[in-house]
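Removed: one protein chain of the complex. Kept in place: all other protein chains.
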Amino acid sequence: MNRRLLDIQNLTIESVATRKPVVRGVSLAIAPGEVLAIIGESGSGKTTLGLTALGHIRPGLQVASGRVLLDGADLLSMGPAALRSMRGRRVAYVAQSAAASFNPSLMIGEQVIEPALVHGIVPADEARARALELYHDLSLPDPANIETRYPHQVSGGQLQRLMAAMAMCCGPQLLVLDEPTTALDVTTQIGVLEAFKRAIRQQGAAALYISHDLAVVSQIADRVVVLHKGVTQEEGPSQAIINAPKASYTRTLLSAYKQWAPGAVAAPTATVGSPLLTASNITAGYGQNPTRGPRVVAVRSVDLEVHRSSVVAIIGESGSGKSSLARVIAGLLPSASGEIHLAGTRLPKTVEQRSKDQLRRIQIVFQSPDVALNPAHTVEQILGRSLALFGGNRRRERGALVRDILEMVQLPAEFARRKPSELSGGQKQRINLARALAAQPELILCDEITSALDTVVAASIIDLLRRLRAERGLAFIFITHDISTAASFADEIAVMYRGEIVERGPTDKVLNRPEHPYTKILVDSVPQLEAGWLEAAAGRRECLLASGGGVTLAD
Amino acid sequence: MTAVKPSSAAANRRNAKRRTLSATGVFAVAILLLWVLVALFGPFLAPHNEADIVSDVNFTRPTVEYLLGTDYIGRDVFSRLIYGARTTLATGLIATLIAECLGICLGFFAAIRGGIVDSVMSRLNDALLSFPHIMMGLVVIAALGSSIPVLIATSGFVYASAVYRIARALAMDLREKEFIEAARARGEGTWWVLSREILPNTTLPLLTDFALRLSFIILFMSSLGFLGLGVQPPTADWGSMVRENMEGLGSGSLAPIIPAAAIASITVALNLLVDELSRRTGRIYGGARE
Partner (left out) sequence: MLNLIGRRALQGLLTLLLVSFLVFAGTELLPGDVAQAVLGQHATPESLQELRVQLGLDRPAALRYVSWLAGVIHLDFGVSLASQVPVRTLVMDRLGHTLILAGLSAAVAVPIAFVIGLGAATRPAGVFDRISSIAALCVSALPEFFLGTLLVLIFAVNLRWLPAIAYVTEFRSFGQMVTSLAMPVATLAAVIISQMARMIRATVVNVLSLPYVEMAVLKGVSYRRIILVHALRNAVGPIANVVALNLAYLVSGIVVVETVFVYPGLARLLVDAVSSRDFPVIQACVLIFCAVYIALMLLADIAAIIGNPRLRHQE
C-alpha cells in the first residue's frame, strides 16, 4: 500500500472508570478508494474503533496509547476547531439507527445539507441540487419532495439511505458506516446495500464498513479485519478470510455462521399419524375488542399443523404477524375466528379458559433475554414456579429438579442462586428455555429466541434445541426472521407475509423451489458469501417485483 | 446487537456499590434519624411541658435555662420544638402512608384491569390533579374545621392522586414486559402477577416516591399550620409555631425562625435522599412541587 488515507497505529482505548481496554493495540490502514470492513460481535470494540476515524471518543472512554492519522495528521492530538472542520467534510459517518440519528424536529433536507452549509463548501442552492442528485443515486422514491418531510414520516430503509446522502453530501474522502443495514429487514437490506455499494464507487471514496455479518461484508469490502474483544484476530482480502481463515476465532465465527446454501438443508423427518397441534383458519388482531372484528388485523386466515417431535419454522419480516400467531397459539391473544386443536381436543381461546394441563403442554419462550426473566427473582425461583405450578412438586424435591433442568440446558447447578442480572445474554436465554422445560411440555413456541444473540451464542442455543428435540421428542414452532437459522433446524417452513401464510411445506422445497413470488424474493435476499451475489440478487429482485404477483416491499 | 455480558464479578461489584450511600446521602439519613429519635424520646428530652408557660417574659433571647428562648406567651421554645417534632412527623407519616397505600392500590388496579376501568379512573384522577392541593385543603378545612384527623385524611387523600399516577405508570411499564407475558402464559392470576412479578420490581421507585411525598406532605401540612388552619393550640406543631411567633420577628426573636428551619432540615434531607435514590432507579423525581 503506497498511500495511506487512514492509518491507525497501535491504538488502545480504555474505560476511564475501570481502565479496562475496549480496543487493544489495533493497527489498520485504508488506502484511498478502498473499502475495509471491521467484523466483530457486540462488545468487540468495533464502533469505538470506527469513531476514532472521526477523532471522536465517546464519554467514559479515553485513549491510552496509539495514533490515528488521516492523511498524515494525527486526529487524536487535533484541537476542537480542526476536528470540527474535518468532520463531515473529509470523513463522514453513517450510524446503525437512522431513526435515532436524525433530529426529529428538523426537516430531512435541512439535515442532509447541514454538513455542506456549516463547512461553507457550497451555497444552499448548490447543496440542495447535490442532495437531489444523491437521492436519485440512492434510489430514493419521490426525490423532489423528500427534503420537506420529517424523519418520522419516512420508512426505516429510506432513512438509512438519507443518512448516506447526508454523509456523501460534502464528498468526503472516507465514509465510516457502522452496521448501516443491521436494523433493516433482509428484503430491504439488499436494496440499501446495493445502493450504498454503487454510491461509494461513484464517489470514489474510501470506506470503513463495520458489521457483524460476514456475508454482508463479503459483498461490499475489499479487505476485512476481524476484531474480537478489542484485539485484531486477522486481516486480509475478503475472499481469503472467508475461504481460508487462519485465526481460530474466525473459524468459529464461520462455522457458527451456518450458511444456508441451496441444497444444504436438514433432512426432513417423516411426519406420520395425527398432528399434535392444528390451527385452522385463524384470524386475530388488536384493537378495543380483538375477538369481535379487530381494528388492526395481524393474522389472517392462517392454517398450521405441527407433528410430534417436529420443528415448524415460521419465517417472515417485522410486522408480518408471526409473533401474533405465536401469541394466539399460547392463548395470550384471543383470536377473532378459527380453531386450535391440541392432540385432537379443541383448545379454548384464552389462557384463563385453558386447563392447567393444556397450559403445561404448550410453553412459550420469548425473544429478549433481558426482559423475559423477572429481574427480582433468582433462577431457582423462576424455575421452581414452573415446577410447582405444573409438576405439583414439593419444595424439598424442587432443589434437585432445578439442578436437573439446569443440566439439561448445560448450565452449572450453582446458577440456581443467581439473579438474571448476573447472567450473560446466552445464559439468560438458556434459563428462559429451562423455564419452559420445567413444565415438561410437548410443544415449545420459540419467538425469535436467537435474534438478540451474537452468531456464536445463537448457534450454541440452536444446538441445544436440536439435542432437546432428539432426546425428549419435543416439538417446536420456531419463529424467526433469520432464514439461515430456520433452514438449519426446521423440518417444515411456513412463510408469513402481511398476516397470511403465503407458502408452507418441507424446508427443502420452500427454500430451494419456492413458488410464491414473496418467498422467492425473501429467500434470494439472504446474503451469501460468494463474490458477485449482491448484484445478481438485486437484479433478480427487480425482475420479480416487476413481474408482479401482488408483492410490494418496504424500501 | 444489544446483548451485554456482565461477568458475575462485575455484577457483584455493582451490587456492592449500590448498597453504600454517598456523603450527602449519609448526611440526609443522619438528620432524619436524629429527628426520629427526638420524636420518639421527646418527653424525656424536653426540659418543660409543651403547654407550660414558664417565663413572664415573652421572646427572651436564648439563655441556659431556655436554650432557644421563649415564645409569644413565655413558653419554652426548645421544649415546644421537641414536642412539635412528634406532631409534625407523626401526622406527616400517617398521611403519607394513607396516600401511598391508596395511590398504589388504585394505580396498580387500574394498570392491571386496563380498558374502560382504567380510562375512567385515570380521567377522574386527572381532574383531581388539576385542583391545586392547597385549595383543596382550604375548602375542606373551611367546611369541616381543622383537627388532626381532618388534616391527616385530607392530606392523605389529596396526595394519593399523584401516587396513583406514578404507581400506574410503573405498573404499565412492567405490564408490557415479557416476563409478565410469560407469567400470564402459564396461567398466573392477577394477585400473583401484582404481588410477585410487579411489586418486587417497583420497591425502589415506590420507596423514593414515599420520601418525596413525605416531604411534600410535611410542607403542605406545615403551610396550613402557618396559615393558622392546621393543628390547633396549645398542641405544638412546627408550622403553627412559626405563625404564633411571627410578631416576634420584628424584634429579632428566633422563635419563628427555629421551627421553620426544623421543617426545612427535614424536607431538604428528604429531597437529598430522593436525589440519591433516583440516581439508582434512573427515574427523575421531584420537579414541580405539588
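Each chain carries a letter (A and B) given by its place in the written order, and its residues are counted from 1.
The definition used in the following text is that a residue touches a chain if its C-beta (ideal position, glycine included) is under 8 Å from a C-beta of that chain, and two chains touch if they have at least 3 such contacts.
If you're wondering where the values come from, they're calculated on a predicted model, not measured in any experiment.
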{"item": "Omitted-chain contact residue, chosen from A:Met166, A:Val371 or A:Ala436", "value": "A:Met166"}
{"item": "Where the missing chain touches chain B, by residue", "value": "24, 126-127, 130-135, 138-144, 215, 219, 222-223, 226-229, 239, 242, 246, 249-252, 256-257, 260-261, 263-264, 267-268, 270-272, 275, 284, 286-289"}
{"item": "Chain A, residues in touch with the chain not shown (by the definition above)", "value": "51, 54, 56, 58, 83-89, 92-93, 95, 97, 100-106, 114-115, 118-119, 150, 152-153, 166"}
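Here is the rule we use: only the chains that are shown with their structure count from here on.
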{"item": "Distance from chain B to chain A - Cα centre to Cα centre, in angstrom", "value": "47"}
{"item": "Of all residues in chain B, those that touch chain A in their complex", "value": "1-6, 8, 11-12, 177-179, 181-188, 197, 200-201"}
{"item": "Residues of chain A that touch chain B when the two form their complex", "value": "41-43, 179, 182, 212, 330-332, 351-352, 354, 356, 359, 363-364, 366-377, 385-386, 389-390, 418, 421-426, 435, 439, 452-454, 457"}
